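Here the complex is missing one protein chain, while the rest keep their positions.
Going by the order they are written in, the chains are A and B; count residues from 1 in each one.
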Amino acid sequence: MNITLKVTNLEVDFMNGEKVVNSPLRGINIEIAAGKTLGIVGETGCGKTLTATSIMGLLPTTARQSGTIEFADHGVITASDMSSIRGSEIAMIFQNPQSAFNPIFTIRAQLTMVALRRNIDKAEIPKILTDRLEAVGLLDSSRILDSYPHELSGGMLQRCMIAMALLSTPKLLIADEPTTALDATIGHQVLALIHSLQMREGFAMLFISHDVSAVAKVSDEIAVVYAGRVVESGPTSDVMSNPQHPYTRGLLGAIPSAAKARGALIAIPGSVPTNLSEVRGCSFVDRCALASEKCAVEPPLVKINNQVVACWAVSQ
Amino acid sequence: MKFLFKDKLTSMATVILGVFIFLAVFGPWVAPFPKEGRGTSHVDHSFIGPGWKHLLGTDELGRDLLSRIIFGARPALFIALAVVGFAAVIGTLLGLIAGYRGGWLDNVIMRVSELFLSFPPLLLSLVAVTFLGPGLINALIALIISWWPWYARLMRVEASIVKSKPYVEISAAMGVPDRIIILRHILRNVTTPLIVQIAADLGTVILAAGSLAFIGLGAQPPSADWGLMVAQGRNLIFDQWWISTFSGLAIFLAVLAFNIIGDAMRDHFDPRIARQ
Partner (left out) sequence: MKFLRNRLSSALLVLFGASLITFTLARVIPSDPSLAYIGPKATAAEAAQLKITLGLDQPIPFQYFKYVMQTLHGNWGYSLSTKQSVLTEIAIRLPATLELIIFAMGFALLFGVTLGVYAAKYRGRFQDSLIRILAIAGVSMPAFWLGLLLQMLFAGRLVWFPATGQFDIELKYDHPITKVTGFPLFDSVITGNYHATFNGLHHMILPALTLSAYSFGLLSRMARANLLEVMSQDYVKVARAYGLSDRLIFFKLALRNALPPIVTVTGLSSAYLITGTFFVEQVYNWPGIGSFAVNSLLSIDYPAIMGITLLAAIGYLVINFIVDIIQSKLDPRVWLK
């Protein structure tokens, strides 16, 4: 099986000189097969976006990264290797399309800059721009290309960003909360668009969101992240129907759906600990109904059927 | 208060400011030649260069320059505090009235302030002091005329924002006079930009007052005004360089200290624009 991305034990510390100020990522393990989608889900602040940033090699200089990242046929790559791969083989779309585009350049100018970076032949660019915009559902392509970002709606801008990401087909697309800033209907459309494009072009996708239902719709596999660690992962259908980790169970219990609308929404009491560098043992222990003395030691990821879980209570 | 010493530069500025205030208050007792500082001349001692007896030399009338500069601290600080104080008070009053009353009064006051503000700043003061006549007090008045509009505009904006807030109506319904609510809330909102601006303005006023005096429209001889002293040494700059140099240095250091501290205040009170 062709693995596009494999991240093993990714840890990130924020430093002040030699001192560790915070450890937002404490063990990320994910794997994406070619053409497949992995969804990363977790609450705000658990480190999902930081994972994407680390993979892209865009951490600030105050951050220290450890663990390995293997990408396609490049094998193990470092942040500096990433700078040549970024934008061409790996593309990323962001949460807030309004601020992701430069306000003083036209859409055409910005897409062109990216196209040139991808070594697309200058003469081909106009046609490719029009094609791509139409592929994302923007048929009025010439007007849109000549517009400035503030003249377009959020939904249109997000489609432009998708077009920008897919100017040439990347091996991996990282989508970081692409629908969060959009209205629900528009969000659904964009989600469907991304999904159909993936079917057509065959890129692997890392889909990040705090919205479990959105993630479930597009992902082949799901990884649940809590406090900087992957605590459960596996095929979407398995995780959704048979969640193992207490956190996952709580998360799924919190999904609004018609059936649950009659009962109360189950919120998970408590919140994520703030300074993760000081956490010893399982970080979920304060909010967990199944906590025991074993939880003073960090549980390892253990295979249960098709899933991988990090929890003492479940893994016996 | 700790931020006043947050780094070497700010600490240095705080020290300079402390010295400046100290000299303004205790100058006459600290100056080595107090009578000369006040203005007594010893023409036979004139134009002595910096040395042990006269650390900064003597001026064209034989007066010890160091003492003169020390005596100059008081008028400098006085004019800074007086101008900014009066301008702030007048501006605040006018601005509050304009914002609270609204209507034609608001319009008039605001048009006038905007008009004043669209002038190159020093120009208005120069013209005003020309027609008022030279002298420290007239310079004071002229500067106040230039400085009040900014405060008026700030207060007016705040007043009109707060005036329409719901809690004002609610409190009024409960019998608390809305004037008090408005005042209390405005003061809370406005304290930060006000303090920062005052700190910066103190420095700018010293600069402006010095400029007026240099031209001859500010303090008059035998006053120990720094700007005046720079002017008096102006034609002697090539040989008796110390007169203008050290007097101007005093102005520079005072303004520098205020500006640095103003910066530190802004960074401290409004982290949004903190550059770190």
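Convention: a residue touches a chain if its C-beta (ideal position, glycine included) is under 8 Å from a C-beta of that chain, and two chains touch if they have at least 3 such contacts.
Keep in mind that what you see is a predicted model, and the values were worked out from it rather than measured.
Among B:S67, B:Q197 or B:S244, the one in contact with the hidden chain is B:S244. Touch with the chain that is not drawn comes from one residue among A:F94, A:F203 or A:Y226, which is A:F94.
When the omitted chain is restored, the residue from B:L126, B:L140 or B:I198 that touches it is B:L126. Only one of the listed residues, A:R26, A:R86 or A:K171, touches the absent chain: A:R86.
Where chain A meets the missing chain, the touching residues are 56, 58, 83-88, 91-92, 94, 96, 99-105, 113-114, 117-118, 148, 150, 164. Annotation for chain B: contacts to the undisplayed chain at residues 9, 115-116, 118-124, 126-128, 130-133, 203, 207, 210-211, 214-217, 227, 230-231, 234, 237-238, 241, 244-245, 248-249, 251-252, 255-256, 259-260, 263, 273, 275-276.
The rule is short, and it goes like this: only the chains that are shown with their structure count from here on.
Spacing of chain A relative to chain B, judged by their CA centroids, is 55 angstrom.
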